[in-house]
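With one protein chain withheld, the remaining protein chains of the complex are depicted in position.
For clarity, chains are labelled A and B in written order, and residue numbers in each chain start from 1.
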Amino acid sequence: MSMDGALGDPGGGTESPPRASGSGASFEVHLDVFEGPFDLLLALISKHKLDITEVALSQVTDEFIAYISERSDDWDLDQVSYFLVVAATLLDLKAARLLPSGEVEDEEDLALLEARDLLFARLLQYRAYKEVAAIFAARMTAAARRFPRRVPLEPRFAQLLPEVLLGLGPAEFARLASLALAPKPPPKVSTEHIHAPVVSIKEQARVIAALLAELGRASFRQLTVNAADSYEIVASFLALLDLYRDDAVTFEQVTPLGDLYVTWTGHWDADSVNELTESDG
Amino acid sequence: MSSEPNPQDPGDLQEPEDAALLEGPGLRASLEAILLVADEPVPVVVLAQVLERPRNEVLAELNALAASYTAEARGFDLREIAGGWRFYTREDCAPLVERFVSDAQEVRLTQAALETLAVVAYRQPVSRARVSAVRGVNCDSVMRTLVLRGLVEEAGTDPETGAILYRTTGYFLERLGLASLEDLPALAPFLPEDIEDIEDENARS
Partner (left out) sequence: MSSEPNPQDPGDLQEPEDAALLEGPGLRASLEAILLVADEPVPVVVLAQVLERPRNEVLAELNALAASYTAEARGFDLREIAGGWRFYTREDCAPLVERFVSDAQEVRLTQAALETLAVVAYRQPVSRARVSAVRGVNCDSVMRTLVLRGLVEEAGTDPETGAILYRTTGYFLERLGLASLEDLPALAPFLPEDIEDIEDENARS
């Protein structure tokens, strides 16, 4: 999957870090070590030796998206949804930077600023817990060097223990055992045992591109109304990110978590769309 | 209290007539003996009750005892961990003790488990959904592992959402070598205030 980072303004790009370009390239950091989108963002920001600022977010947006795209084959739904929420915010922010900078007056900009502040807040929050987690680890290592006294009672004292009262008969005891031994109902919404059905992102990209070329503009909801399942929706979103990167679409989201509108830029013709299915796969 | 008979009168420890109750062993020896048989941390209040002494007197003696063990460079130490007092081996004896107790190694926690534990520790009681929202990643299976390890336990359900809530355990304090949750390191003070709302919005279930 090509990643030439054609995502508009590369964020002022004075620094030119090793970018993920071409299918083989990857980040210096191992891909699968991130504990979620905030972890990834922090890693990217610190990789560029930036503070947590608006500029930093904008600078790492491309890499964040590239990371998602690169891993799109082995996401599970639980994981990817969190990344996508963050990705959507990042893209909004990135897009907003292209606007002429002036006084922020209208509702949309305010909502965007709010979304940005929220993202910062959550990022800082996550960082705080991460730091504390490191302290926990160090403390555990230190504490493991002290062994508590935990030995059986001397027989003379053990004899003093009062008789145990079980308070139930054999039949009740067996019932209790059956309950205790019964497999626990899996905690709800766990998808870790589900193997994601194969949904091709390229295929979704083709479908969406075709739809958009026709409609011009549509909400994400509209575009996925016929999706067979949530995996297809996720694939559609990832496909949109690809299209966005390739400058084929633009996004608009009026309120955080509100409907995402997608507009066909018209930079693509039918051939480009068809190439999608052939480029790789 | 003064005229109270010893309820456990063992036969040959005759009538402690005065308030000091213990003719035989002093407070220090009594504490040493009790803590020697305890297999979990013993709260000061329990010690005070058994010894029939004021709590602050017992606490002062415990601290003095711990200090003397340290001053004498003994191989054991008295520490207040997880809400109670208990004998521990001294840290510099660790290599030897490890060699002696073969099954000593505690399982190391993953980064995911540590982060989840951190959020639970500072936010308890807290639901899985909320922890997931803070970390930006699903924590169902990590939470299950923490429960299995005894570091975290269920603590009822959220009255509004019905979601199961979690809190840290006494074993968690033991693993961290903390006397109580109040001894947790301060969470970085720059946490934004309005974060609560965000989480509620994102918290599914």
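The rule is short, and it goes like this: contacts are C-beta pairs under 8 Å (C-beta built on N, C-alpha and C of every residue); 3 or more make two chains touch, one makes a residue touch a chain.
Everything numeric in this text was worked out from a predicted model, so none of it was measured.
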So that we can see where the missing chain sits, which residues of chain A does it touch?
147-154, 156-158, 160-171, 173-184
By the contact criterion defined above, which parts of chain B meet the unshown chain? Give residue numbers in ascending order.
6-10, 13, 22, 24-26, 28-40, 46, 49-51, 71-76, 87, 89-90, 92-93, 96-97, 99-101, 107, 144, 147-151, 153, 171
